[in-house]
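Before anything else, here's the structure in question.
Every protein chain except one is present and positioned as in the full complex.
By written order: A, B and C. Residues from 1 in each chain.
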Amino acid sequence: MTTTPADVNLLPDDVELDLRGSVRKVLEKHAPVEKLNAMYDDTDDVTAPLWSAFSDLGLPGLLVPEDLGGAGASAREAAAVLEEIGRAAAPSPFLTSSVVATTVLAALGDTTVLPALASGEQTAALLAGAPVGLPADVLLVPEGDALYAVRGATSTTVTSLDMTRPLADVDLAGAERTLLSEDARAAIDTGLLMGAGLLASEQVGVARWALETTIAYLKERRQFGRVVGGFQALKHRLADLYAEVEQADAAARYAAATLAASDPDAPVAVHVAASYCSEVAVHATEEAVQLHGGLGMTWEHPAHLHLKRAKADALLLGSAESHRAALALLVDLPAPAAG
Amino acid sequence: MTTTPADVNLLPDDVELDLRGSVRKVLEKHAPVEKLNAMYDDTDDVTAPLWSAFSDLGLPGLLVPEDLGGAGASAREAAAVLEEIGRAAAPSPFLTSSVVATTVLAALGDTTVLPALASGEQTAALLAGAPVGLPADVLLVPEGDALYAVRGATSTTVTSLDMTRPLADVDLAGAERTLLSEDARAAIDTGLLMGAGLLASEQVGVARWALETTIAYLKERRQFGRVVGGFQALKHRLADLYAEVEQADAAARYAAATLAASDPDAPVAVHVAASYCSEVAVHATEEAVQLHGGLGMTWEHPAHLHLKRAKADALLLGSAESHRAALALLVDLPAPAAG
Amino acid sequence: MDESELQQRIDALLAEHPPASTDRLDFLHARFDAGLAWVHFPEGLGGLGLPRSMQPVVDKALARAGAPDNDPQRIGIGLGMAAPTILAFGTEEQKRRYLRPLWCGEEVWCQLFSEPGAGSDLAGLATRAVLDGDTWTVNGQKVWTSSAHIADRAIIVVRTDPDVPKHAGLSYFMLDMHDPGVEVRPLRQITGEAEFNEVFLTDARIPDSDRLGEVGEGWKVANATLSSERVAIGGHAFPREFGMVTSVAKTWRERPELRTPETHERLMRGWVDTEVARITATRLRQKLAAGVPGPEGSAMKLTFAKINQQLSGLEVDLLGDEGLRYGDWTMRRPTFVDFFGQDAGFRYLRAKGNSIEGGTSEVLRNVVAERILGLPTEPRVDKDIPWKELPR
Partner (left out) sequence: MDESELQQRIDALLAEHPPASTDRLDFLHARFDAGLAWVHFPEGLGGLGLPRSMQPVVDKALARAGAPDNDPQRIGIGLGMAAPTILAFGTEEQKRRYLRPLWCGEEVWCQLFSEPGAGSDLAGLATRAVLDGDTWTVNGQKVWTSSAHIADRAIIVVRTDPDVPKHAGLSYFMLDMHDPGVEVRPLRQITGEAEFNEVFLTDARIPDSDRLGEVGEGWKVANATLSSERVAIGGHAFPREFGMVTSVAKTWRERPELRTPETHERLMRGWVDTEVARITATRLRQKLAAGVPGPEGSAMKLTFAKINQQLSGLEVDLLGDEGLRYGDWTMRRPTFVDFFGQDAGFRYLRAKGNSIEGGTSEVLRNVVAERILGLPTEPRVDKDIPWKELPR
């Protein structure tokens, strides 16, 4: 699709701004960076209380239809939540359960699992690629075109590059399974598209944190009698990074807006945002580590949390390369035939 | 071949230093940059007198065996000549005739064409890919595995991106042809490998000119009451460029040294040097244009000559990508199978 | 005035001056006098004091009716730079004298700011003007002047006082390009064309009544001119696949035999960068419309330069042997750049200027870092020293 799509509104409205403010407050309270390091030593004091506070705000049900106990909100609001989660590098099943699994179930018209997800009582995870975001009460397991709900699977925690998004290997043997749909292919694709499109907003949150934190540090830090942020080589790198982050932000908003409107341009928008934002988040956090000097390499400074989150996010729902490959097909720029 | 090759000497000896000095003097006299602009307006006052001066130095016969009137020198000396040609962005059939065509003919044990090439009386060009470096008195025309010498072909000058390397389309109809060999495949490959490997030295010359000229300019130019070369963002870019140019230089010397010694590592060395030096020359000349500001965009300043030379060189004997692809096969890192 | 009242005015103009039977210049005069030239300008000066966003209503209606336009590409510098400056700093008399022929294209303007020794550091310029009675005599050299060879008038910044620090000694004038002291020479550039000129000023004369702003205020006025220019960048609505990507994408689709893995990656990155720039520009327009000033404008110029250079370089590489050919090196003096009327090599070379003209990318990165990110300014050694004492 290379015709120009109609404009959609890319500016936040008041509802979104309020939501963003509330989410940020909850994150500051329940997921301060000081508590996140402990997750790397297998002590998680954050995920459960944060999820409970998210549930009080109704976030798990944002994308669940109102008649099933959800808020019937759109991808725009979910994107705002994810951007804040990214900024905080916070652990939360929001992306896996409240975005991906919820979208799949909603697309199937499910009424059996969604109510428990809407309230935040239970979480679900789509088993596409291993390892998955866990713990989850319900696994959505594809088999051919069918999709099953599986409860009671055995899961083994994985030591992962980004411990703020817990992963596990699961063993389905002996678990109870219920058929959700014989033909769930389209629903699963919708869920994965929604996931990749909104992950871009999380990546923007990660990148923006890195940019702002680095600028703040460089305005304080002195070396050679000068504020380090005044050294031109760093100014130029930060100016370039600023341009990237602003553009990533616009791309992620456009993806969320087209997903919210079920706009036919959504697939193009998602692959553009996913490939662009994923690389910007990695670049921004790598620059943050470098420009904090030794400090950025330590466990004391949160830069390491965001770097790991950015790198893991880049592997999570398709690499930047795979999104460019998918985009190439959509915009009629095919890869070369095998040589 | 991923075993480590034996060391070869990468430092210039006195013969090479002398040669380089003589070539530079001739170039300064016969191919001053002021005269090169006119080639873009179809006035060439340079090529013929320069070639005649080159012939006086014996350069056309560098790679021709002594018993055929040549100097029986090696790729190392030819590389020194090409580096100087690149530095001057000078027009010369040296690469096409005295390197590529000469190497093919020498590999075939030819005694009919080479003597005239050795003296510089005649020039030759291998017709591999169009357009070719011309004018040339003798065209080497492959046909299947055979190779013919063709004289008297009609050639039409091409308006080219880099007018300092004249190109032409040729029409062989009615031209006189002589069979040189029934089985010239290996000789042609040897010639092309020699060409690509030594073109890397020309690219190093182009890149080094760009780096040195830019540094000299930035040491003079003042803006905002400061010497522009003192602005840190530029210093850092020039430091990175310096590292690239030094490394390109080492890579090109290694290619020349292995070619000179018929070392089995030569193919790897050539593909490494060709892919690396080609991109460094483009990068260096692009930086030269940018860092000269508006001046670098004008016809008055020679930066444009070198930029065009670098970009054209990058297309001439295989793109950087094609050299990486050839290298991948040699070092057992195959491209992905078609998806 | 609402949109329907505006529409009535347009209808009245068309009724009184039917485009099919009206002389082009007469129509433009009438349009100007009806306040439909630039509706955001004041009444009596070609406008109606309306929001700038209502201009498209007029432009579309007149275009539909087959009315002639004022050939905005030809008089772009007048419209984009001279007019807003005259409006902001001109006397009533200057506005009445200059704006109408400017908009109608009867007087073409050019801009004489840059000098060989003052590029990024515009305030360091050396062209001198000395007042004798009520006339200034100007000597010096300007450069990078597009349209100078077709221009009737120029906006120009000159040094009127070398004894004060550099920013304080400048004044801003309107110069008659037909003055015998003005010599215009083409400046041939990397593409072979001479899109710009050098302008040599030898005892050129400017009446003091053609000064814009006070003596010594030239820096302020020049900055206003340059901001008017930058407002334009990024505020456009771009189509999908705009700019440099169009011709590479076309070649890619039509010539499968040229495709390779690395060129595919570069193409897709360029396509994504272009689309992301399109979205960012859309958001910028939405912010401006909502009255939220977006700081992305300066950053967008950086991005456009990068995209243009990346993609035009790719196009040459993709063409391979064909990329070695060049259309024509003959010296021409175009009045505007047509990127797409020429070949890949031209685009590659011309795009190198995108990171230099209108503020180098280096200067723009400083601007972004200092004005948007709030990082410290560069150490300045020349701020408090009389201009004539600075090392050059």
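Here is the rule we use: a contact is a pair of C-beta atoms (placed from the backbone, for glycine too) under 8 Å apart; a residue touches a chain by one contact, two chains touch by 3 or more.
Since we're looking at a predicted model, the values are computed, not measured.
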Option from B:L57, B:I215, B:A261 or B:L295 whose C-beta touches the chain left out: B:I215
Residue of A:L11, A:A312 or A:L330 touching the missing chain in the full complex: A:A312
Selected from C:H17, C:H264 or C:K306 as touching the chain missing from the view: C:H264
Hidden partner chain, touching residue among B:L17, B:A38, B:L179 or B:A243: B:A243
Touch with the omitted chain, as defined above, among A:L62, A:L234 or A:A257: A:L234
Contact set of chain B toward the excluded chain (per top definition): 1-5, 7, 9-11, 215, 218-219, 226-227, 229-230, 232, 234-236, 238-240, 242-243, 246-248, 250-251, 253-254, 268, 272, 275-276, 321, 324-325, 327-328, 331-337, 339
Residues of chain C (touch criterion as defined above) contacting the omitted chain: 261-262, 264-265, 379, 381
Touch residues of chain A, complete complex, unshown partner: 40-41, 129-131, 158-163, 167, 222-226, 231, 233-234, 282, 286, 289-290, 293-300, 304, 307-308, 311-312, 314-316, 319, 321-322, 324, 335
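By definition in this document, only the chains that are shown with their structure count from here on.
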Whole-Å gap between the CA centroids of chain A and chain C: 42
Centre distance in Å when chain A and chain B are each reduced to the mean of their C-alpha atoms: 50
Residue numbers of chain C (touch at least two other chains): 260-261, 362, 365, 378
Residue list for chain B, restricted to those that touch at least two other chains: 231, 233, 335
